[in-house]
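Next up is a structure, given as C-alpha cells.
Every protein chain except one is present and positioned as in the full complex.
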Amino acid sequence: MNLLNFDQNKKLDFIGVGRLCVDLNANEIHRPMEETMTFTKYVGGSPANITIGLSRLNMKSGFIGRIADDQMGRFIKQYLNNNNIDTSNVITDKSGSVTGLAFTEIKSPTDCSILMYRDNVADLKLEPNDVSEEYIKQSKAILISGTALAKSPSREAVFLALQYARKHGVMVFFDVDYRPYTWESEQETAIFYNLAAEKCDVIIGTREEFDMMEKMENYEKSDDWVTAKKWFDFNAKMVVIKHGADGSIAYAKDGKSYTGSVFPAKIVKTFGAGDSYAAGFIYGLMNGWQVNKAMEFGSAAASIVISSHSCSDAMPTYEQISSVIDNHNK
Amino acid sequence: MNLLNFDQNKKLDFIGVGRLCVDLNANEIHRPMEETMTFTKYVGGSPANITIGLSRLNMKSGFIGRIADDQMGRFIKQYLNNNNIDTSNVITDKSGSVTGLAFTEIKSPTDCSILMYRDNVADLKLEPNDVSEEYIKQSKAILISGTALAKSPSREAVFLALQYARKHGVMVFFDVDYRPYTWESEQETAIFYNLAAEKCDVIIGTREEFDMMEKMENYEKSDDWVTAKKWFDFNAKMVVIKHGADGSIAYAKDGKSYTGSVFPAKIVKTFGAGDSYAAGFIYGLMNGWQVNKAMEFGSAAASIVISSHSCSDAMPTYEQISSVIDNHNK
Amino acid sequence: MNLLNFDQNKKLDFIGVGRLCVDLNANEIHRPMEETMTFTKYVGGSPANITIGLSRLNMKSGFIGRIADDQMGRFIKQYLNNNNIDTSNVITDKSGSVTGLAFTEIKSPTDCSILMYRDNVADLKLEPNDVSEEYIKQSKAILISGTALAKSPSREAVFLALQYARKHGVMVFFDVDYRPYTWESEQETAIFYNLAAEKCDVIIGTREEFDMMEKMENYEKSDDWVTAKKWFDFNAKMVVIKHGADGSIAYAKDGKSYTGSVFPAKIVKTFGAGDSYAAGFIYGLMNGWQVNKAMEFGSAAASIVISSHSCSDAMPTYEQISSVIDNHNK
Partner (left out) sequence: MNLLNFDQNKKLDFIGVGRLCVDLNANEIHRPMEETMTFTKYVGGSPANITIGLSRLNMKSGFIGRIADDQMGRFIKQYLNNNNIDTSNVITDKSGSVTGLAFTEIKSPTDCSILMYRDNVADLKLEPNDVSEEYIKQSKAILISGTALAKSPSREAVFLALQYARKHGVMVFFDVDYRPYTWESEQETAIFYNLAAEKCDVIIGTREEFDMMEKMENYEKSDDWVTAKKWFDFNAKMVVIKHGADGSIAYAKDGKSYTGSVFPAKIVKTFGAGDSYAAGFIYGLMNGWQVNKAMEFGSAAASIVISSHSCSDAMPTYEQISSVIDNHNK
C-alpha cells in the first residue's frame, strides 16, 4: 500500500486530537438505566479510545486536548500517562468546564444507548493557541474526530491542526464520528465536515455519516464511489465506508476497493466497535500492511472490545488480536 | 409552640419545591475520587431529601419541580412515587436539559467534597406556569430551597410559589442552602435571598449563610439576634442559625431561643446532615412539639444519615429516630 | 398632603435611577420612517427625562446609571451636566455595551411608534456595586423605572437601591414604564414588578400596566381601588392609575382619590407625555402641594412637551408651566 506515505523520521507515530471524556458504564446490565444502581468509570471519547488502542499496540502516541480542572480531568490524564501516551499537550481548562460524561445503558447486547452530558465540557474548550505546530510536525499521523468540530473554539483548533498537518506532511485520519447533540443543525455539520474532509488523507465513517455530509449535494441516491471520488479530488487517498452488518469497504484513490469481514464475538455491548476497529486498521496501514490485512486486524480488535465491559480499558494488544485471528483462521 | 399555625384542614402536609437531582456516591471511599472506580446512584437535592425524609415520617408529601426527559429523570420520579410522594406536579422538561449530578468524594469521614454537574439542569427550568395555586393552597406547608433562586425561570417560579403560599396561609420553610455555583455573584445571591426570606415563616441556615445574606448591611460583626429580628419584622416566626460543631440555635419571634444538641454517630460522611436534621425538625414543629423536642428529633435523624452511604435513601422512619433517642437517653 | 413626608434635611431633592438613552427623532414627519431621511439626537429614557424635567424645575437632582464608553455615552453625560444634574454616580460601562436607541416614527400626531435598539445596552449593565448607600441616603426621593428591572444585573441594582431607600427614609417613586422588549415573559415582568412595588411609596402606571402586574391574581375584572389597596398594605401611600383619554386618578392611602384633567395642546407627537406629567406631578408633591394642584401642574407640563419635537430637551421651566395654566384658566 504505497498510497499513504508515513514519514519515518518523525519522533511520534500518532497524535489524537479532541475529545477526552469519562464513560460511566452500567454494572447491572440487560435492563433500563433507571434500574441500574452502580456505574463503573472509564476514560472515553472516540479519539481517546483510538489513541489508547494504538498505544496498546506500541505506537508512540500523544494527545492534543483539554481536560476539566477536577477529579475527572485528573483521572483522564493519569490514565493516559499510565498507558504511555504523551500528555504534554493535554491542557487543563481553567474556565470552570466539566468533563463530558457518557452513561451507557445496555438493555441487551444489541439494544444499547448512551446518556450524554455535553454542556460546558472541557474538550470543546480546546483553543487554536493550544495547538502546537512543533508538536504536530513531529508526528507521522494525527487523527481528528468530527465531534471536535461541533463548537468553537474547538472547531477552529481542529482546522488549525489540519493546516499544520498538511504543511508538514503529517498524514491525517478523519473519524467522522457524527453525534447530533452540540450541533445546531445538519447543515452546519455538513458544511464544517466538508471543509475538514477536504484536508484529510483517510476518511472513515458510516454510510449514514457520508450521506449527512452530502446533504447539500441533493443526490438522488448515495453511491460509495461518488462519495469517495469527491474526496480524492482534494487530499484523500482512502475513504472507508461502513455498511453496518454488511461490513466495511475501503475505497482507494488508485481505484481499488477492499471489503472487510466481521469476526464472531460474544457481544456484551456494541459500544467501542468502531474505535477498536479504527485503532487496528490504522495500525496496519501505518505499518505498511496490505489494506485487506489491516481491515482484518481492525475487525479482530473490534471483536475483543465488544465482548468486554469497557471501550478504552479493553483495547487489545498485538498478541491478543493476533490470537483471535489465528483462532479464527484455524 | 403556637407561633406556627398549620391549617389542619389542608389535604397535604408538605410540598417540597425545587431541586431534584441524582447523587453518584463513591463506593470505594477514603481516597480521592480519581481512584474511585464505581459509583452508586441515589436521588438527591436538598428539598428532595427533606421531602423524602418527611414522607418516611408519614407526612403526606408532594413536590413541585422539573425533571429531565431521560433515564435519570424517570428514575427520580419512580423513586418519589415509591416513597409515597405525590408527583402530580413533577413536570418532565422537554427542552433538552439534563439531570443535575453530584459525585461525592469521601477522602475521610470529615474530608468530603462534591463534584457538581449543574449546566443546563432540569430543576432550574421550573417555570411560573408550573406552579399551581390550587396545589399549594392544599398544603399545610411548603419548603423552598435557596438553590432554586439561582437562575431564571426557576427563580420566578419560587417567588410565585411564595406569593401563593402567603395568600392562602400556607406556612413557608426556607432552607437557605447556598451553593456558589450557578450564582453570578454574592451580591446577586444576597439580594434575591433577602427578597425571598421576607416572605418566609421559618428560615434555616448556617451562620455563614446568614452572613452572606447580610453582605449589603455592612455590619461590623454578625449577631444572631440582629439577624433573626430583621426577619421577624417581615413574616418570620422562627430563625434557625447553625453554628457548625457548636450546634444550632432556634430564635423565635416571642424572644425565646433554643439550643440544639448533637447526637454521637459513627460518621461515614457529612453529606445529608442538614437535610435529615431539617426533616426531623420540621416534622416536630408540624406536630406541635416543643421546639427543644423538635430539635432533638432532627439531630437524631441526622446522626442516622451521616452513618449511612446515601442521603435520600437513608432517611429514617419515626421508629428508627425514636430508637436512637431512647438509646442515647438511657 | 401629609401622606408623603420628604426629609427636608437631605442634600439632594431627587435621584433618577436606570435608563439613559438616546432618542433619534424623525425630522421629516407625518410619513413612515422608511421615508424619513434625517434624525435629530436627544437624550432619552423615561427616568432621564423625568430627572431632566425636575432639574428644569430647579430641583437638586442626580442620577444613578451606566452609559456606554462612546460618543453617545459622552453626549448623555454632557447633557446631564449642562442641565445641572449631578453625574457623580453615572458610570461609564467598559464591557463593550452600546447606548440604547429609540428611533421615533411620527406618522401623524396620534400614530407614533418607536424602533428600539436594546441589545447589549449600557443602562442594563448597572450593577449592585454601582449603587451607593451614601448617595441614596442624601436624597429626599428616588425614582425607579420598571425598564431597569428587565435584566440582570440592572434588576439587582434596583432592588438594592430600594433596600437602601427604605432603610434611610428616602421616598420612592415607581414609574411602571412597562416595555415588552427585553423581558422574557409577562409572568417574569409581573413577578419582579410586584416585588419592587411592595417597597415603593408612590406608584404611577397605566391601567394596562397594573393589569399586567395583577396577571397572577386572576381577577375577573380590574378595579382601581383593589389595585391601590394591595399596595397600601405594603409601603405605598399613593397609587396613580392612568386611564388614557379618560385622564388619571390618584388614589391615596387615606381613602381619597383625585381625578386629573388634560390640557389642550397642538400635538406634535404623544411621546414624552407621561414623563413630563410625572416630572410636574412629582414636583408638586415634593413641594407639599395639594394632590389636585400637583396633577394640574403635571398635565400642563405634558401639554408643552407633546407640542414639541423632543422629550428631554422640551422639558419646561416653572414659568413655562405656570404660563400654560394661567392662560388656560383665564
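In this document, chain identifiers A, B and C correspond to the written order of the chains, with residue numbering beginning at 1 in each.
The rule we apply is simple: a contact is a pair of C-beta atoms (placed from the backbone, for glycine too) under 8 Å apart; a residue touches a chain by one contact, two chains touch by 3 or more.
Predicted, not measured: the structure shown is a model, and the values here were computed from it.
Trainee: Can you list the shown chains that the omitted chain is in contact with?
Mentor: A, C
Trainee: Using the touch definition up top, pick the residue from A:N194, A:T270 or A:S307 that touches the left-out chain.
Mentor: A:N194
Trainee: Taking the entire complex into account, which one of C:L4, C:M59 or C:M72 touches the absent chain?
Mentor: C:M72
Trainee: In the full complex, which of C:T36, C:S139 or C:S154 touches the chain missing from this view?
Mentor: C:T36
Trainee: Across the whole complex, list the residues on subunit C that are touched by the chain not included here.
Mentor: Counting only subunit C, the missing chain is touched by 24, 27, 32-34, 36-41, 70-72, 74-75, 78, 98, 101, 103, 105, 115, 117, 119-120.
Trainee: In the full complex, which bits of subunit A touch the chain not displayed? Write them out.
Mentor: Counting over the whole complex, subunit A touches the hidden chain at residues 127-129, 133, 152-153, 156, 159-160, 163, 184-185, 187-188, 191-192, 194-195, 216, 218.
Criterion: only the chains that are shown with their structure count from here on.
Trainee: Taking each chain's centre as the mean position of its Cα atoms, how many Å separate subunit A from subunit B?
Mentor: Taking the average C-alpha coordinate of subunit A and of subunit B, the gap between them is 44 Å.
Trainee: If you average the CA atoms of subunit A and of subunit C, how many Å lie between those two points?
Mentor: That pair's centroid distance is 60 Å.
Trainee: Pull out every residue in subunit B that's touching 2 or more other chains.
Mentor: In subunit B, nothing touches at least two other chains.
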